[in-house]
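See structure below.
Left out: one protein chain. Kept in place: all the others.
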Amino acid sequence: MIDSVNIARESPDTEQPWADLGLKQDEYESIKEILGRRPTSSELAMYSVMWSEHCSYKSSKVHLRQFGDKAPKTDALLVGIGENAGVVDIGDGWAVTFKVESHNHPSYVEPYQGAATGIGGIVRDIISMGARPLAVMDPLRFGAADAPDTRRVLPGVVAGIGGYGNCLGLPNIGGELVFDESYAGNPLVNALCVGSMKHEDIHLASAKGVDNLVVLYGARTGGDGIGGVSVLASETFDANGPAKRPSVQVGDPFMEKLLIEATLEVLHAGLVEGIQDLGGAGISCATSELASNGEGGMQVYLDRVLLRDASLSPEEILMSESQERMCAVVTPEKIDAFMQLCKKWEVEAVVIGEVTDTGRLVIDWYGDTIVDVPPRSVAHDGPVYERPFHRPSWQDALQADTPTGERLPRPSTPDALKHTLLDLISSPNLASKSWVTSQYDRYVLGNTILAQPEDAGMIRVDEESGLGVAISTDCNSRFAKLDPYAGAQLALVESYRNISVAGAKPLAVTNCLNFGSPEDPEVMWQFAQATTGLADACLELGIPVTGGNVSFYNQTGENAISPTPVVGVLGVINNVEHRTPMAWAGDGDLIYILGDTADEFAGSEWAHLQGHLGGLPPKVDLPAEKLLSEIMVAASHEGMITAAHDVSDGGVGVAVTEMALRANIGARFWIPENIDPFVFLFSESTARAIAVIPGTEELRFSEMCAARGMRATRFGVVDSGLGVNSGHPGEQVIVCDSQFTLTIDQLREVNEATLPALFGGEKCSAQVSESYWDQ
Amino acid sequence: MSARIGVVTFPGSLDDVDAARAIRIAGGTAVALWHGDTDLHGVDAVVLPGGFSYGDYLRCGAIAKFAPVMSLVIDKAQVGLPVLGICNGFQILCESRLLPGALTRNDHQHFICRDQRLRIESTDTPWTMDFALGQEIVIPLKNGEGGYVASEVVLDELFAENRVIATYQGENPNGSYRNVAGISNKAGNVVGLMPHPEHAVELLTGPTIDGVPFFTSVLKSLIGAP
Partner (left out) sequence: MARVVVNVALKPEILDPQGRAVQGALSRLGLSGVMDVRQGKQFIIDIDGELEGDRADLLEKLAGELLSNPVIEDFTLTVEN
């Protein structure tokens, strides 16, 4: 028996499972008020999923408004917050769009498919703007590296990202891999995609033009992830109940590849008036958003939807999260051409309805009207909560626990410093990530200029002119736990710095805000602080937030994850030939540190290795970051610089080591005067970078720094011939004067052994295979 | 006019734009061929690019061999048309029986993307004549099913007939028998190669430009051809 609108009118007192669908009593009452009757079961399904935290941003909206309210004046933003993804002007008629999204809970349930469909979803967001996807990146966070749960989840997540992204033909150019106890039982799997288009190709999700046709195309609709969006993403996941596992969405990257090609071809042929991808909330979301953004009305015949499983009910069809589907609005004159192109790419398509001016979204099922709602009420006018928040009771004590030399013994002898460096570069967070990244294709499409382990990923957009973009994502959640306002800013400035160090000018910001439960006032305080910090810093740096994603309920039981506002910065470089790599190349080139080093170890990798978290995070200095950025971009553009590297996790010692490893060329360096060797080598003060300058450019470079008030201190020289005099003939060596000498082979061995030892053994292979079954 | 080299796009082909770029950089004209084409548009040689044709869902390359364009490629290859299959293209050539053996899942089971050292073992093919015999090159390797397998008899024959065109140097990346990275047919005109020369044609984007000679080779061979 289908619950139609007529039946709903006649049976106002029917009990409805609104609570099971995650709706609150007042939300249910407000649906009844909007409709003037009880909702049909299909309407209830739609409202419940669209009003879920995940789709409606009901708890975060009041805080996210700051990104718009405090947006800096800029001409670069072509499409702002609110669309599938923001669009940024990068010059020469080119625009880029980028966005990062979370797929945390699905990836914990089924690591391979969860991570794979995360890539699929973010890629569809990008193509629905009219852009060709250029590359993907993955910020990943797991519990302790040696925890059984991490060993279960990580290999599957990595295989899923690789399996889907590689098959889709998108280079994976970077990301993050962080291990922290706080993510035990709640890993963070975020996915970023960047795409490019000419200005005239920008498309928006709106159903314009009465009588235009609404086409659903791509994969067939099945029972994937029904309710997943509200159940999986909005309620805390209980690991103890396998029976409660909701059906997981399964990705088909081959279909997605065809969908990309078909979509770009219909867009470029001018056959599309409006377009929307189907992600969370499936047809409910696509139809209501298209209608709400357009003429305001839509008539849909749900029985026309092509099904993979004929037994699905209309409610299930509305909520299905089957992957690899898109929805387009096409004029009647162009529909044949549209269908022809779909056929060329072997993509199934069906007209499911048309645009109306009734102001209502009406959905019929074999002649019965099962949905008749104002689309705005579903898509945009959902509930908004001003959740209570307060500073956690433990915050002051945490901040007071500074890792001073008395509180946390520091290495002081040369030998102890050497071992500290070896411990750091072999720790899971700083060890080589190539066990992960070698499972991703970074070459496909032939435009990858920089990929991990470089500071930023860089992609050439225009092969003729060399115009390119750089992207980086960052977040140190320990900093954010110590001070969420500063922590969010520190995530931003690290990402901003990474872009600049690679030679690109920062232009725009996206974010993926991963937090615990918004119903916990302490978590909500962290969220409010982090969003305010981020918005304030974006305003000061002059780069707008173009969009983002919020993921709440990241917690295991009562324990929320450390606040993790992942920030992605996008920058532009006029000619990728000017990019600055991290590997130094020339013997005799001079190694400089830009910026000031202070005694700042709270939340650092060194403190983390000692099991300590306390104190105040490194000081944020936005004017210094801005100056550093301008200097790094100018130095790259003027050809003054041959290599550069951001100084952050693990400090100068780790940064120099990473540069030497990347180059496979040694160097000699020394501790500058008036600074403690341990502080110089391992402090994580911000607004610093290492710059490598050829002797011929030294004067010009140091004069530029002096003129602009940037401290530039020479502290080393690239030297491939240090082996002979240090007892390692024939080997590349790094020498820290009067402290220690290490060969690059020694460093590489400990740096590269960690992840294979944790995940690469026989045991791991079997686990990959189990989730990799039919790939 | 420069030689015309066709690049076949199957649904799921990924490195077709890269192959076309490599042909242009080498000085040739790249001609896009579609899997459904029933005409080779007069091309002088064909590249079957990397990717996941038809999703590689049955077996890598297994469905692509039945594409209309492939029956033309197979017919012409048997009478001398130079054909280079890269990665998925190599898999298609083996599935089509233009080349012996097969490619199986990497022995370590992971997809692997890395810069791979190879030694050129034969310069007697139109795709390798621009190399020096024994030359070592570094080009990207990226595959999930790149382990070359064939019977001992076939392997002996390939080596004896100088039909192994490149071998892996250093650690074997995928379990290929006898470190085989690429082979040719008896006539030499059909070559399959697991690593990706088309990703090593520009210093900005590749680890080297060691991939270029594969494409200049075929252009030279075509100029010399009657």
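Read from first to last, the chains carry the letters A and B; within each, the first residue is number 1.
Here, a residue touches a chain if its C-beta (ideal position, glycine included) is under 8 Å from a C-beta of that chain, and two chains touch if they have at least 3 such contacts.
A quick note: this is a predicted structure, and the numbers were derived from the prediction, not measured.
S.K.: Which residue, B:R21, B:H35 or B:R105, contacts the hidden chain when the whole complex is considered?
M.R.: Final answer for the missing-chain contact: B:R105.
S.K.: From the listed residues B:G6, B:G28, B:P49 or B:G147, report the one that touches the chain absent from this view.
M.R.: The single option touching the absent chain is B:G147.
S.K.: Among B:A19, B:C94, B:I112 or B:A200, which residue is in contact with the omitted chain in the full complex?
M.R.: B:C94
S.K.: Which residue numbers on chain B touch the omitted chain?
M.R.: Where chain B meets the chain not shown: residues 58-59, 62-63, 66, 94-95, 100-102, 104-109, 147, 149-150, 175.
Operating definition for what follows: only the chains that are shown with their structure count from here on.
S.K.: Roughly how many whole angstrom separate the Cα centroids of chain A and chain B?
M.R.: 36
S.K.: Please name which positions on chain A make contact with chain B in the complex.
M.R.: 159, 162-163, 166-169, 252-255, 257-258, 345-346, 437-449, 460, 463, 576-577, 765, 768-769, 772, 775
S.K.: For chain B, which residues are in contact with chain A within the complex?
M.R.: Counting only chain B, the residues touching chain A are 11-12, 14-15, 17-18, 21, 50-52, 54-57, 108-114, 140, 142, 144, 196, 198-199, 201-202, 204-206.
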